[in-house]
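One protein chain omitted, others in place.
We just call them A, B and C in the order they show up, numbering each chain from 1.
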């Protein structure tokens, strides 16, 4: 197992760690494969993700993908954000070791859940 | 496999190699276990082995035991000669490696055959 | 140069300088094949048999009972499969524990597919196999009990002599995987009362790729590797003479100061544990608190996943191991922690510190100084940790 320099950089200096108070959407996901847990918070304004934060219990790859996805999603429209896939996170990190690909699922899945959560809340408020 | 110094000494300088012309007894034996072949010649006078010679196709142990038995048997009475056993040859050589014990059979068996041959000839001549 | 601290001696150890020195003459000068009858071969053979005698002496065994292999895994496979195959007529039942090394567990699983019945004994929360459970499990068809001496992940020591006694009473062979205990404590095959015992050189400052299996006289066992008449036809293959010489030398070295080194390591690990728990809250020791080899500490850092700690320590030049799913390759957290009933998140949070000859109290201080910051940084990131 060898992580790319990009993975290690994000692992060492993760962006956007923390929680958003009164978030517009939250996605929490536990990885059934390896037990990792991620919580992703988003702030949405005018159908655009203006802020994202995360908390992750997981391995190097899990932390790096969490950090990367918060960067990727910021200032994206919801439509654009929904298109961020497992693959795009891994690619943005210059790849992940084969046996860590499952960790990149975590971040993308958490994001999609957070967007879904935002939409559900919005629907309720309508 | 490690031969004793005595085995190596007899192997390097085998005593009594050769044939006896018009011998009084000859014992030839092939070792069914490993294919070695030995031919032992004796000269008998007044029921005493006065000379012994051998020819051997065989390994180090086979050659050393051949040499040793010709030494052991010389000047022994026939009665004494018959008592020379596989064990006594091996002992006289300070032992043989476990996987070579079968080779010490060769020499003792050839000697006993030679004595038998001598006795048979004598009987015939009587 | 960056400071490097190795705290993973249960994974492997550096070769001791004197071990390497003992090995070197057999690469180029005494390189002969120990089966050859010429002088080149005899020189190798002498070294081989002297090594066998040495190993026998340190285990209180007979040289005829020592068989050299390519390592702990092969020794374990040979013991488990070898006995199973050779004793088919007697029965097809094997007893082992849930916390064995994969070399034993996977051998058992292979045999299971071949039609053998395997009992995997549970352990208590300290990692100990229950005496009565073993007793209940032995039946007419049982041909082998295999229970490890010291566990590689936790360091827990099983009461082998007692467990082996139960097997012996019923006329069942007993094997112990002593890969982690050999070199760290006294090993006496008669005191342990075992029929077979596995060891691996690279766990005690010997070279990788060489190990041994002690096989008590009279044990029926089918070889794993068939071929020439090496190792009394029980393990074919040209003997790895430099490796075997290295194994024996390493055993000699660890025996030369074993009690002193045991005490030293015990004190290091105790100091480490004391300081870590003083400075970091919510740290738990896994495994039995007392029945353990002197060098190993398995700790769970609540709320933080193991690999993420390893990577942070690695960035500081410190090498440790974890039983977390994300480093195991199997994607399941430590089967040992699971068997002990440790909850999933704490199992994911476990780290193994295994000390050795290269470590001093300075290393303890250095790591203890860095660790709190790493843990609190990671806990701040954790969705499941609440102060």
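Keep this in mind: contacts are C-beta pairs under 8 Å (C-beta built on N, C-alpha and C of every residue); 3 or more make two chains touch, one makes a residue touch a chain.
Note that the coordinates shown come from a computational prediction; the quantities given were computed from them, not determined experimentally.
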Residue, one of C:170, C:229 or C:263, that touches the chain absent here: C:229
Contacting the left-out chain in the complete assembly, out of C:63, C:319 or C:372: C:319
Among C:157, C:241 or C:304, the residue in touch with the chain that has been omitted: C:241
Residue of C:51, C:77 or C:269 touching the missing chain in the full complex: C:77
On chain B, residues whose C-beta touches the chain left out of the figure: 1, 3, 8, 11-12, 14, 17-18, 28, 33-39, 55-63, 99-100, 102-103
Those residues of chain C which, in the complete complex, touch the missing chain: 4, 6, 8, 11-15, 17, 20, 24, 27-29, 31-33, 35-41, 70-74, 76-77, 101-103, 106-107, 109-110, 200, 202, 207-210, 222-229, 236-243, 307, 310-311, 313-314, 317-321, 327, 329-330
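The rule is short, and it goes like this: only the chains that are shown with their structure count from here on.
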Centroid spacing, where centroids are CA-atom means, of chain B and chain C in whole angstrom: 56
CA centroid of chain A to CA centroid of chain B, Å: 91
For chain B, residues contacting two or more additional chains: none
Set of chain C residues in contact with two or more other chains: none
